Each structure stands twice: as C-alpha cells, then as structure tokens.
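Take a look at the following structure, please.
One protein chain omitted, others in place.
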Amino acid sequence: MIRGLIFLLLTFFSGKLLPAGESECGSLESCLEYKADVHDLYSLQRGLGVYMNYCSSCHSLQYLRWNRLQRDLDIPETILQDDLILNPEIKSSDYMIFGLNEGDSTAWLGASAPDLTLRTRVRGESWVYTYLKSFYEDASRPLGSNNLVLQGSSMPNVLASIQGNQQLSDKGFLVKVSEGSLTDEQFDNSMKDLVNFLAYAAEPIRRDREKNGIFVILFFVIFTAVMWLLNREYSKDIK
Amino acid sequence: MSKKVDQNRRKALHITSGIVGAVTVAGFAVPFLSAWNPSEKAKALGASVEFDLSKLEVGAMAVLEWRRTPIFVVHQTSKALENLPKLDSKVTNPAIEEGITRSENSKYTVLKGVCTHLSCAPKYYPEIEPKAWDQEWLGGFFCPCHGSKFDLAGRVYKGVPAPTNLEVPPHSFDGDVLIVGDSA
C-alpha cells in the first residue's frame, strides 16, 4: 500500500512540469535549448566583450560592481581602467551603470531599455539565446526590425552588422538575406558567449557554488556513513 | 543486552562521530561568522579618497571624509616646520622617527580628526599667540571637550587627558594628489 503511494509520489515528481512564468518563446513553438556555461573563463571574457560592444550603450548592469567583474573574470587592473571603465570619475567599486538613462531611451525607442543584470534569471537562458538570434527586418516597425520571440520589441537590431539581415518568409521562418561580418557559426558562438556572460552577471556566485558544492555534499556523505556506523553499533542493544 | 558489547569499538565510534560533529558545527559557523565582515558595499564606501593638494593654501587645513572619519590635512607653514622640533620636550611622544610632519611628505600633515582621549573632534588653532589653555601656544589642535592639546603635527602635549598622538591614517602622495586609505 505504502509502496503504491510512493510510486504515485515518484510519478508526480518525475516528468516535465512547466513551472510558473516559464517563458514560451513568443511566436516560436519552442525556444532553442541553451544551457549557459559560467565556468569557461575565456567565453565569459569574450561575452563581456560582446556586451561592451553591442549592449552597454543602452543596458546597465546595476547590481554588478566593476571590481567584482575584475576579480571573477580575471581582468588585469590596467585593462579594467583603460579599456572597460574608460571614465576616470568611475571607481572600480562602482556598479556597471552605462550612459543611456531611462528618460532618453524612452524618448528614442518608445520604451526604456531594461537593466540586464537579472534578466537571464527572469527569462531563462534559452529564451535570451533564442531572442538574440530571432531579429528580422520589418519595415512596419519604427526602427525597421522586429523579433519573433518578443513581437513588437522596441529594441533595434544592433546585431545585424555581425549576423547579417534576416527576413521572415511566408511560412514564418527566418531567412538570411545578407551576410554579416561573422559566419553563422561564429555568430552562434558569440551569442553563446554573451548568454554565458549574462548568466554570470545574473548570479556571480554561481561559479563558486557549482565548483565547491561537491565538497559540502561529500562531507555530508561521510557524516552519514560515520553516523550510520554509530547507530548500527547501538541498535545491536535493542535487537 | 545479552550479547557482548565491544566497548573499544564504541569508544572509537564516539570519537570519530564527535570529530565529525565538531567539524559540522565549525563548518556551519564559518559562513555565519564571515557574514559579519564588511560587505562589498562597506568596502566600496570605505575605499580610498583622493584630494587635490594644489588648492590647499599654506597654513590652511582641509577636512576630508574617509570611512566616516574626519581627516585633517594641514599645509604646514615654514614657521611651523621650524617650531615643531622645539616642542619635542613638551610632548609625550615626540615621534621623531616619523619625521617632522609625520607624513610621507615634508609639507603636509595628515591626521585622523579624532581625539585619542574620548573621540571628540579637536579644533585647529594655527595662530602663534597666547591662548587661554597655553601662554606659549605655537599653533596646534585643542580639544574643546576635555582640554587635550596637540601640536601642528598632532603630537600630544604632556599633562593632558589624551594618552597618545593623533593617529595618522594610511595615505600616500601621487604628485599633487593625496590618497587617503589603502591605495587600490
């Protein structure tokens, strides 16, 4: 009887459930699967590069400090000051806030550019990855571009120069109509780097916890073993 | 209870599990104790501050804020630099090894503006003239709370409540720029 109930419980906990807020990818049937890898330091550094080139003119990272970034991504002091922060007024302990303030972006783009620190945790890594790859030309939009994942997105397609332009075919597929400076594969990898970096920014401690968690768990395995032996010894008394 | 109990085995198990238990408690304690250390925010607020010395006139004093403490920066006059060694006998700890200005610069003195007696803020009286608290005043700091006297380099006079010299905060000079705090 109890076994039956446990079986029921197991069937409940296995199987894929769709939790609250799980984003379906807009007009796409499903998102392209992507799981960020925050342990590849070079990928994170490349992702930071993509971020600084294509995202940072509008999107801040308001919860991430420059010096945290420097420590975690192993960036030399001089590069941080001279190539990343640029502005001598900004201290390395400041947050990564960038130029465009909300009022300006609302005036130019019709919507404020959201802060991206926690965005990958809100939307999910697959969503962000798919979103970045789903821009297409749309003359009906004020800035001439649209996105399959977020229809009517007010974000202009800043990636067109590296990806090339895409158009929506009659069947609803994205078709590439011009070449960008990167090959498809290079572009894919760049976007993966960017998502990795954003996943890092959303939770800087993730690198640490996924690296060191195993030791805590191993310790409790030993704890269990020792306590099991202790208990077995004493339970002989009451057999 | 009829079976024979292996007391040695029990003893060994007691010790092992005791050690494991102690490690567990210690392990749990580490994060909780470390959480009380200054956070990144506190560290950011406590980071070093910079000050442009070129705007500080000779004989004037500027007050900076570093880690919520007033920092006195004094641009010593040549008169003061002459007078300071004369006071060696009047102060408790002449601190000759620190140099006349007690800073890394021969013109400026950098002090924490906190009286070493009971933490009041001493006042700056650079004038060389008789004062109510000292007829032979050669300029310095006077604490209004309990009457402690310090010379212009922050050295404490004998016979006042304050036990030690005014503290010199960690600082460095980069050309005309004074950096108070550990240089980043």
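Just so it is clear, A and B label the chains in written order, and each chain counts residues from 1 on its own.
One rule holds for everything that comes next: a contact is a pair of C-beta atoms (placed from the backbone, for glycine too) under 8 Å apart; a residue touches a chain by one contact, two chains touch by 3 or more.
The rule is simple: contacts and distances are computed from a predicted model.
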UniProt protein name of the chain not shown, from "Cell division ATP-binding protein FtsE", "Cytochrome b", "Peptidase M16" or "NADH-quinone oxidoreductase subunit J":
"Cytochrome b"
Among A:Leu41, A:Val175 or A:Val221, which one is in touch with the chain left out?
A:Val221
One chain is left out of this view; which of A:Asp83, A:Asp184 or A:Glu210 touches it in the full complex?
A:Glu210
So which bits of chain A touch the chain we can't see?
1-2, 4-5, 8-9, 12, 17-23, 63-65, 68, 117-118, 121-124, 202-205, 209-210, 212-214, 216-217, 220-221, 223-225, 227-228, 230-231, 234-235, 237-238
What does the interface between chain B and the hidden chain look like in terms of residue numbers?
17, 30-32, 34-35, 37, 39-41
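FYI, only the chains that are shown with their structure count from here on.
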So how far apart, in whole Å, are chain A and chain B when each is placed at the average of its C-alpha atoms?
44
Could you pull out which chain A residues touch chain B in their complex?
65, 68, 91-94, 216, 219, 222-223, 226-227, 229-230, 233-234, 236-237
If you look only at chain B, which of its residues touch chain A in the complex?
1, 3, 5-6, 9-10, 13-14, 16-17, 20, 23-24, 27, 40, 43-44, 47, 184
